[in-house]
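As you look at this complex, bear in mind that one protein chain is not there, while each of the others sits in place.
Take a look at chain A:
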Amino acid sequence: MHDKSVAELARELESGKISSVELTRQFLGHLKQEDEQLNSFITITEDQALADAHAADEQRAAGKATPWTGVPFAHKDIFCTNGVATTCGSKMLANFVPPYDATVTENFRKAGAVCLGKTNMDEFAMGSSTESSHFGATTNPWGLGKGEKRVPGGSSGGSAAAVAARLVPAATATDTGGSIRQPSALCGVTGLKPTYGRVSRYGMIAFASSLDQGGTMARTAEDNALMLNVMAGFDPRDSTSLDRPVPDYTATLDEPLKGLRIGLPREYFAGDLNGAVEEEVRSAIREYEKLGATVKEVSLPHANLAIAAYYVIAPAEASANLSRFDGARYGYRCADPKDLLDMYTRTRAEGFGAEVKRRILVGTYALSAGYFDAYYLKAQKVRRLIQQDFIDAFREVDVLMSPTTPSPAFKQGEKSDDPVTMYLEDVFTVAINLAGIPAMSVPAGFVDGLPVGLQIIGDYFSEARLLNAAHQFQQVTDWHQREPQ
């Protein structure tokens, strides 16, 4: 059963061939056994999952089932779960048990889905390898067959590894600069970062509030659509949530792609892009041409400034957001503080890991008196130039396509000593967050036995079109069905 998609599991449950309790037991058994070598989960909520599965079976018996009723999945450990530890991968929140649910958590609960636990991540979502977690690194299931320990990407590396290894059919994730798309690419799964404001950020632990967006990860585009159906929507509890109608994202999956206009940003087929990755991506784009799409080259002239703007804006916002972790009200507090300042400074020195501290310090510097205009304000202006590039491109084409990452999964430890090298993992993904538009990563081939991701970028609120494009591609290819050995 663990090979089946969300849509297939929903049909099995609907037909009565299996109950949610039986299904949940099977998944939990498989998960506990397989995750010892992956470390993709921080917390497994066995008792809660079985209780939820019982409730789901009752809900179904009462004729009140939704497509999610009784289906197992997992939450990234950044979404608050009432009564269940929510750590954000940090020592700072290792003992934090939220007294409330995130809106995303509440939505899945209402739909009757069965959460098996919380997935591993880079500390406070800052990273591209899931190596900075206080709870140990997650290993990419691809590469293990050759005895290699490779990173699953990050920050949502636990969700991506768990979905790739068939531990869960789907998992929630978040994306501030690529944290859904890059791990999806490196683990060979399908992931979607929606338009900024499409999915509520309430109860999703904040990193950079003008960029953070919750989204979906699963093996198929159809399952991503099923997830987004539950997650998307206006939330008065999120001050930047957008009040727009939510379509049924599954309703348009089968529309033909004839006439779809695809743009290839020339800046995203350049630089340090691995030649074999480029070949796989170009071959995927040829599949789209066979499906009736037209392809033309376009330009995003300010693409080379995206990383620089991102690494001002994200740390600046992080330094403000993470000032709430002070040892006073919840989370970690240092032992025997001498005075209030000692409590703050030692709690934060001991509770945060190296990368989080680096980003807080950079962000504090960028916002400090005398530097604000040169860094933060300048970056916000460049951000508008980057957004304008996309607005101009979408006058000519319907979607943009590119590689998701310049190269496949790297080995653990390979980039962890050099923050700037790690930052360049996001070279094709950060501009999308700066502009606030949606984008997906779709499995599109392999290089040396490691998955390659095709990034599909759309205009604001074009999630249905992206999912349609990904779904049609998955009808004629089977990259998304390949299983790590």
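Convention: contacts are C-beta pairs under 8 Å (C-beta built on N, C-alpha and C of every residue); 3 or more make two chains touch, one makes a residue touch a chain; residues count from 1.
In this text, contacts and distances are computed from a predicted model.
Engineer: Since a chain is absent, check the UniProt entry for it and pick the matching name: "ATP-binding cassette domain-containing protein", "PadR family transcriptional regulator", "Zinc/manganese transport system permease protein" or "Aspartyl/glutamyl-tRNA(Asn/Gln) amidotransferase subunit C".
Structural biologist: So the chain that does not appear here would be "Aspartyl/glutamyl-tRNA(Asn/Gln) amidotransferase subunit C", according to UniProt.
Engineer: From the list A:10, A:206, A:298 or A:362, pick the residue that touches the absent chain.
Structural biologist: Answer from the full complex: A:362 touches the omitted chain.
Engineer: Taking the full complex into account, find the residue in A:1, A:97, A:291 or A:447 that is in contact with the omitted chain.
Structural biologist: That would be A:97, which touches the missing chain.
Engineer: Which of these, A:263, A:327 or A:484, touches the one chain of the complex that we don't see?
Structural biologist: Only one listed residue reaches the unshown chain, and that is A:327.
Engineer: Of A:307, A:393, A:409 or A:469, which residue touches the hidden chain?
Structural biologist: Only one of A:307, A:393, A:409 or A:469 touches the chain omitted from view, namely A:307.
Engineer: Out of A:38, A:167 or A:435, which is the one that touches the chain we can't see?
Structural biologist: A:435
Engineer: In terms of residues, what is the contact footprint of the unshown chain on chain A?
Structural biologist: On the chain A side, contact with the omitted chain comes from 95-97, 99, 196-197, 210, 236, 239-240, 242, 302, 304-305, 307-309, 311-312, 319, 323, 326-331, 333, 337-346, 348-349, 352, 357-358, 360-362, 364-366, 368, 374-375, 377-385, 387, 418-420, 423, 435-437, 460.
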